[in-house]
Structures are given as C-alpha cells and as structure tokens.
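Missing here: one protein chain of the complex. Every other protein chain is in place.
Note that the chains are named A, B and C in the order they appear, and that numbering of residues resets to 1 at the start of each chain.
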Amino acid sequence: MKESTVQLIQYLTAALLVALLAYHVLQHTPVLEEGYRVSLEYENVVKHYANERTVLALLLYAALFHGLNGLRAILLEVLPSSAGKAATILLILIGIAAAYFGTLTIVEVA
Amino acid sequence: MPRKKPKLLDNRGGLRHHLNPSYPRARWTAERWAFILHRLTGIFLAVYLLAHIFVTSRVAQGQGAWEAIMSSIESNPLGVVGEWILWGVIVFHGLNGIRLVLAEALGIGVGDPRKLKVPPEPESVYGKQRALLWIFVVLGFIAWIVGGIILFGEAGWL
Amino acid sequence: MAQGAQRVRFKVKRYDPETGRVWWQEYDVEVYKGMTVLDALRKIRADSDPTLVLRFSCRMGVCGSCGMVINGAPRLACQTQVEHLGTDMVVVEPLPNFPVLRDLVVDMEDFFAKHRLIKPYLIRRDVEEQENPTLEYLMSPDEHQLIKRYTYCIQCGLCVAACPVSAIDPEYLGPQALAQAYRFITDVRDEGYAERIEVVDNEHGCWRCHFADSCSVVCPKGVDPGQAIQLLRKTIFKYRLRLFRKKASPVAPPLKAERRPGIPEPPPRTVQPEEAQEA
Partner (left out) sequence: MDEIVHDVAIIGSGLAGLRAAVEIKRFYGDKIDVGIFSKLQLMRSHSVAAEGGTAAVLYPEEGDSFELHAWDTVKGSDFLADQDAVFRLVELAPKEIRLLEHWGIPWSRRPDGRIAQRPFGGHSFPRTVFAADKTGFFEMQTLYGKLQQYDGWERYDEWFVTSIIVEDGEYRGFTVIDLSTGEMYLVRSKALILATGGGGRIYSFSTYSLTVTGDGLGMIYRAGLPLEDMEFIQFHPTGLVPSGILISEAARGEGGHLINSKGERFMSRYAPERMELAPRDVVARAMMTEILEGRGVEHPSGLKHLYLDLRHLGEEKINERLPFIRDLAIKFAGVDPVEEPIPVRPVAHYTMGGVPTDIDGRVLDHEGKPIKGLFAAGEVAAVSVHGANRLGSNSTIECLVWGAITGRLAAEYVLGVKDLPPKPAEKAAAEEKEIFDKLLKHESGSDTVYTIRKELGDTMDKYVYIFRDEEGLKKALSKIRELKERMEKVYPGDKGRVYNMDLVRVLETRNMLDVAEVVATGALARTESRGAHYRLDHPKRDDANWLKHTIAVRGADGRPILTYKPVKIIAWKPVERKY
C-alpha cells in the first residue's frame, strides 16, 4: 500500500473518531445517562451494547487502525528500515487479534 | 577510485532532542509542544485501547466478572485519577488531532505562501492553526476540569 | 552594551578526528558593536587558536556555510550578532543531526543527496523547447509569488538540525528536501509532479513530518518548510484522488510592442568590418 493511502486512512479514521468518540463518551455522561457511574452498571452496559452494535464495531476498527498505525509511524522513525518492516507485521497481527477479541465481545453481549 | 573517508563523529540529536519540546531554544514553538504531547497521548491511548478491549470483554462473561473488574477500578483512588487523566488525554489528542487533520491533510491554517514579509517570517507559525491551537488548549482545559468535577463528584470526593 | 569593548566568553564544542577526542574549550573575545559570531570566531582563529575550524564564505547570509548551534539554537554565525544574544557566555556547537568532521564543520553529503533525490530542476515534456528555448515560459508575478519563499533556501541545513524527526530517523528526507519538492511541484512551469510525488510519498518521506514547525522558526531565510510540507501532503492527497490537474504554462507568444521613448540609437560604426583589425 502507498504510504499516502495509509496516511489518508489515518486522517479519515481520525475524523471518524471525533464523531464516534464524542458519541461513545456522551453515552457515559450525565447528558445522555443519569451519570457516569450509573452508565457503567452491568445492565446499562449491556443495553448500550445491544443498541449501539454498529457504532461500537466501527469505533473498534477505526481506533485500532488509527492507534496501531500511529504506533507504526513512531516505530518507523525510531527503528532502522528492516526492523520497521518487522514491526509493521507485528502490529498487523496485534490488530487482527484485538479486532477479533473486540468483535467477539460485541457479538456475544449484543 | 574510492575516496578515503574521514572519521566522522555521530551527532544525531536522538531521543533527547526528539522529546525536548524546547529545542531549539531561540524561539519557542507551540507546535512542537503540541506534537510531543500528541505523540505521548497517542501512545497512551493506543495502549489504553488494548487494555480497554480486554477489560470490556468481561461483559461477555456475565455480571459477576464485570462487577469484579469495575469495582477494582472504582474502589482504587488511582483508578479514578487515572480516568480523569484518560479524559484529559482524549480531549487533548482529539482536539489537537482536529487541528492536525486540518493543517496536515487539508493545508488549512498554515498561512498563505504568497505572503512574504521583509525580512521573511515563517507564515505557518503565525497562521490560523496557531490560533486554533490556543483555542483548543483553552476549550480542552475547560472540558478536562468539567470532566474532573463530574468524576470526582460521583466518587464522593467533592 | 557600552560604546567601548566588552569581553564575552565563547565556549566551543570541539572534536579532533585524529584522536577522537571531544571537549569544550573556552575563549575570551573583545566584542564591539555589530560584531557577529562569525567575526568573533574568526578573531579567535587569528589571534589565539588557529586550530579551531569552521566553515564560512560569504559572511552575508547567502552561501549557507556557517550554520552552527549558538546558545542552543541552530543559526547562521554570520547573521547572528553577539550583542543581540544578550549573554556573556556564548555556547557554540556543531549542527546536530549531521556527522561532525572536525570542530564546527559537519559532513553534509547525505543532506545534499536527499536534495538531489527530489529532482531539483524543471521537468517538462517539451524537452526540445526546454533545451533550445525560443521565448520564456509564461509566469505571472502572482504565480511567481507562490514559489518565491521556497526558492530562498540556501541549503544551510539548520532546519534539519532543528527537526525532531531528523533527530531520530536518519532516513527521513528532511524539511529542506521536502520543501524543495513542493517548490517544484507548485511551479507553474513544471510538469514533473508525478515523478516527485513518487519520491516523497514513502515511509521516510513527507508523512514522517508531524508539523513540529521547528524547521520554520530556525530557517534564516524564512523559507517555512513546515508550511511547504503540509501543502505538499494536501497536493499528494489531491493527486492520489485524481483531483489534481496541472497544465504547465506555455511559451510566451511573440511580443508586440512599441519602441520605448528615450532609447538612444547606438552610434554608427567607425571601423568597417572589412578593415577590422588590431589597433
């Protein structure tokens, strides 16, 4: 993949994350819930999962790509070229694993 | 003919310069502080995200598992402070991230290249993105404090 | 500072490649009003220590030789007045992010090589015209203004010395080369954008910049590489999304103009070509 494509996705996910995170955070504030603590009670959490499946899944993938690609950028700078390539592969694997776990949670709870 | 090579001294600034937002000392750049903070908060968030995925996976294991892990966080004062810091990190990274998307990806706010003072001055430093940075810093700070009031209030500290 | 002379202590970081020794050395210099750091260092060389080496030539801020770190910031020695620094100890070091050859002289081979990579010359499809010009390519003053500040780059390397990414990534193309890439891409006469974008759009190219803008504040010529790099990325995105269209400016049409008033005729020849010879 061209580096510009990767970076474009980085920026797109950033923009997307602004909306998704805002939504995600608001779910746990007095604005949309009775309070932060309350929002984290089991029933409420499960309720959220049921109602917001797509949002949470999108958030998961976008944040994973964005965060891990961010780490990759840092590693590319700190590591020599060859190690940078290895790091990329490692991060992709971590990403796939985390995405799998996260998806599992969403599917099971919802 | 291969030339003889002199013995050079490596003088790369390394992580010390990389992480030092006050280098170069002559003129302080807000952008540099923002960059280094953005990077640190980004790493924090990425690590947190992985932890978050792990923690939330407990929901799938039933109420007991979920409440066990939640109470271990909520009963620990460090956990509450940690949540407040997390909130600050999100706010800074998010708001500064908006500025970066505008400036880096869309070239907005980095100044008009045609504007040339004599002697020339770097327009990007005086561009609208710098103003935006300060606005975000102020807004972010307010959001962080408000978040703190809610968090600490619910924890019964206020 | 009073009219008379004042003593200022210079603390210089030195490196002797023959023994590998690195040390700090101090010198006292009588400074006068208007004395630059370059003047002071040359005075040290002439008066007390001819083994202190540095690079300089034009002493007027256009050749780009005399970059060094002065009181913690990369600057041109010839453009920095001791008085303006306002300290009674002036600390001088070689530019970081470049290997040091000796004392304040750094090796810039890699820096020049990166500049070369971005193809710092006009690329046109009409090669025949380009190498055998008829008339100039059109470029309005406004279009000229688009690239003007970037053309001021004197390759002094201060930006690279200040950049936090160049500090950790030796392969990073660096602000100087990237700004020059943008200078040619936006030049209305140039058609080589596709080639240049391929050079900068990679893992160690323009995406490694994080807009720290240290390059822009240290640049002695106001080139503003920080700005150039951000605009470069915008252009690349446009290009990849096929939104970037550019038609290089054409050759000027023949001029139709009146003779200007007040231009004299050359006097008639007083030697005829046939009789032309040596007086």
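As a convention for this text, a contact is a pair of C-beta atoms (placed from the backbone, for glycine too) under 8 Å apart; a residue touches a chain by one contact, two chains touch by 3 or more.
Predicted, not measured: the structure shown is a model, and the values here were computed from it.
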{"item": "Shown chains touched by the chain that is not drawn here", "value": "B, C"}
{"item": "Full-complex contact with the absent chain, from C:22, C:58 or C:241", "value": "C:58"}
{"item": "Hidden partner interface residues of subunit C, rising order", "value": "3, 16-18, 33-34, 45-47, 50-51, 53-65, 79, 101-103, 105, 107-108, 112, 115-116, 119-122, 124, 129-131, 133-141, 143-144, 147-148, 151-155, 184, 187, 189-190, 249, 252, 255-260, 263-267, 269-271, 273, 276-279"}
{"item": "Touch residues of subunit B, complete complex, unshown partner", "value": "1, 3-7, 116-120"}
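We take it that only the chains that are shown with their structure count from here on.
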{"item": "Chain-level touch network, classified as line, ring, star, complete or other", "value": "complete"}
{"item": "Most widely separated chain from subunit C, with each centre as the mean of CA atoms", "value": "A"}
{"item": "Inter-chain centre distance, subunit A versus subunit B - centres from mean C-alpha coordinates, in Å", "value": "17"}
{"item": "Gap in Å, rounded to a whole number, between the CA centres of subunit C and subunit A", "value": "43"}
{"item": "Shared-contact residues (touching 2 or more other chains) in subunit C", "value": "165, 168, 233, 237"}
{"item": "Shared interface positions of subunit A, touching two or more other chains", "value": "7-8, 78"}
{"item": "List of subunit A residues in touch with subunit C within their complex", "value": "2-8, 73, 76-78, 81, 84"}
{"item": "Complex interface listing, subunit C residues touching subunit B", "value": "15, 17-18, 20, 22, 69, 71-75, 94-101, 106-107, 142, 145-150, 152, 161-162, 164-168, 170, 186, 209-214, 216-219, 221-224, 226-228, 230-231, 233-234, 237"}
{"item": "Contact set on subunit B toward subunit A in their complex", "value": "15, 39, 42-43, 45-46, 49-50, 53-54, 56-57, 59-60, 63, 66-67, 70, 74, 90, 94, 97-98, 100-101, 104-105, 150-151, 154"}
